[in-house]
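A single protein chain has been omitted; all remaining protein chains appear in their positions.
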Amino acid sequence: MKPEELRFVETHEWIAPDGTVGISDHAQHEITDVVFVELPKPGRVVKSGEAVAAVESVKAAFDIYAPVSGTIAAVNESVTKTPGLVNQSPYEAGWLFKVKADREEERNGLMTHETYQTFLKSETH
Amino acid sequence: MPIETPPPLEPLIFELSVAGRRGLPWPKPDIAEAENESPLPAALRRRTPPEWPEVAEPQVVRHFTRLSQLNFSVDTHFYPLGSCTMKHNPKAADRVVLLPDFIGLHPLRPHTLSQGILEILHDTERWLCAICGMDAFTLQPSAGAQGELTGVLIARTYHESRGQNRPVVLIPDSAHGTNPASVAVAGLTAVTIASTPDGHVDVDVLKSKLGPDVALVMLTIPNTLGLFEPRLREIAKMVHDAGALLYMDGANLNALVGLLRPGDLGVDLLHINLHKTFSTPHGGGGPGAGPVGVKAFLSEFLPTPRVVKEDGVYRRRMDFPKSIGKIHGFMGNVGIVLRAYCYLRLLGEEGIRHVSENAILAANYLRVKLAPLFPKMPKKPCMHEVVVSGEGAFGPGVHTLDVAKRLLDEGFHAPTIYFPLIVPEALMIEPTETETKETLDLFCKTLESIVEESRTSPEKVTSAPHRTPIRRVDEVKAAREPDLRFKRIP
Partner (left out) sequence: MFVPHTEEQKKQMLDQIGVRRFDDLLADLPSDIRRPPLNLPPSLSEMEMVRHMESLAAKDHLALSFLGAGAYEHFIPSAVWSLALRGEFATAYTPYQAEASQGTLQSLYEFQSLICELFGMDVANASLYDGASAAAEACLLALRHTGKRRIVIPETVHPHTRQVIQTYLAHSPADIVTVPRREGTTDLGRLQAALGQETAAVLFQTPNFFGCLEESHEIARLAHAAGALLIASSYPTALGLISPPGEYGADIAVAEGQPLGLPLGYGGPYLGLFACKTELMRKMPGRVVGRSVDRDGRRAFVLTLQAREQHIRREKATSNICSNQSLCALAAAIYMSLVGKSGLKELALLNLQKARYASKRLAEKGFPTAFPQPFFNEFAVKCPKPPELIAERLAKDKVLAGLALGRYFPELKDHLLVCVTEIKTRQDIDCFADLLERACR
């Protein structure tokens, strides 16, 4: 997926038009080598901002928050087997889960790739 | 050509096993089988024996002796690990602990058959009260973190006993990570308060967060930057005026023993670490002990049993209805308390004062001697440890971690690094009172040459260590493909 097609949240998750969720390239870089990913059970009802998954590196563990409210529709089993995919391919093979949004509009309110880049600059200064 | 894998440093004990080889022989049974009735029912019997190694005593002794030689330790190396107080551990204490009459002490013995040990526990509590300016102590917590949990539970129970619901605990951002974790385990909410740029508690921020919902303010004194809060008494008053309690994380008590009593500063309760200030060996990560001291008004909440002296007789008393309960299966890590007692008897009133003074002297000596190497070295005197940022000190691409690893090559254990979190590229150096000036001088000289090397040949530093038994470990592999046990391949 092209980053330009994605929407982002301040906690560094991205969401695609089809509800696929992952973490941004910036986030995977900050986390460093991912060693373990814990994913939610499909069917779970989640609220936006709720911690639904966890990504661990050697030095840290991070909660992954749902960017929108909805139902977990699918999870990426290959990242649990090969956590390094999150680093190698954050926008493609390293996706985490799919969420079926309650309200399609919710996604549209999130940051575009361009706004996210500006946000990152403001965050580091 | 495939690259050859270097051989392991030392085989695993399982790899030394040979079927049929015997270790410890047991005496022959002195009771004939016939004298026993019904054996165990088949359903409850073990089906296959544990695959423990089959080795004889000489292999066991050589194996573990060789393993010991792969360690850095206080007995063999300077170990300036900040916040850990790696000072000399007196050998006499180890000897005393092994006295047969101490070894054989069952924790549930009636008090009439344990007057010796109860006297030791009682006196240790009394002396810790004197040193800390507290009114009562429990020796039950097994470690600092368990002491913290005990302290937070005491505070929570105290407020609840007065019909108050105070769910919040305020903790500075420089605190040890166990503080907020202990608060969470006790079912309260930790709220972080930011420090001022010079590393002190921001009194205005603290004041703004103090309210009727705050149970406790947890401060490390001196703090994790090795600094004493100059406005501590003012802070204590603010905390008390808000109806909250002041808790001291006593990890750094080595800076204060004999010099200042936390109780005189307004601290209501604290935990201390016997394995730091009172010189019991760290044991490669425990056992330690984290006694908790409280002011009189909190004493009824201490864990039970408590040791009391009544009419010249020592007893274990359980009848404290407001107690938070038991925190250890028995009386805590008594073997560690016993060592601390020995240490206190050796030092006495006179010796205890030399501890903090010489610890502070050594840390400041390093602060000044190392100042030319570190542009960000604090100018202000520190207490028992000095925290400095490595920023701007090393050559291109060289980080604090690399310098720490290079120190290992030179026979020095690394200081604590990247803590406290609020100091970038932090090095936290705690020399303690038991290192000679010659060692401190050599350490400074070594660090100077490493800093120099980081500019002339940075790759030598970033690839360190080179001379330790092993080199840097692949931590990512360890976490991605956890191999936590030996398993014999059938």
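For clarity, chains are labelled A and B in written order, and residue numbers in each chain start from 1.
Just so we're on the same page, a contact is a pair of C-beta atoms (placed from the backbone, for glycine too) under 8 Å apart; a residue touches a chain by one contact, two chains touch by 3 or more.
As the structure is a prediction and not an experimental result, all values here were calculated from the model.
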item: Absent-chain contact - pick from B:Ala194, B:Val313 or B:Leu346; value: B:Leu346
item: Contact residue for the chain not shown (choose from B:Pro172, B:Gly250 or B:Pro281); value: B:Pro281
item: Selected residue (touches chain absent from view) among B:Gly211, B:Gly397, B:Pro424 or B:Pro469; value: B:Pro469
item: Missing-partner contacts on subunit A, residue numbers; value: 35-36, 38, 56-61, 63
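Convention: only the chains that are shown with their structure count from here on.
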item: Rounded Å distance, subunit A centre to subunit B centre (Cα mean); value: 38
item: Of subunit A, residues touching subunit B in the complex; value: 33, 35-36, 56, 58, 83-84
item: Residues of subunit B touching subunit A in the complex; value: 475-476, 478-480
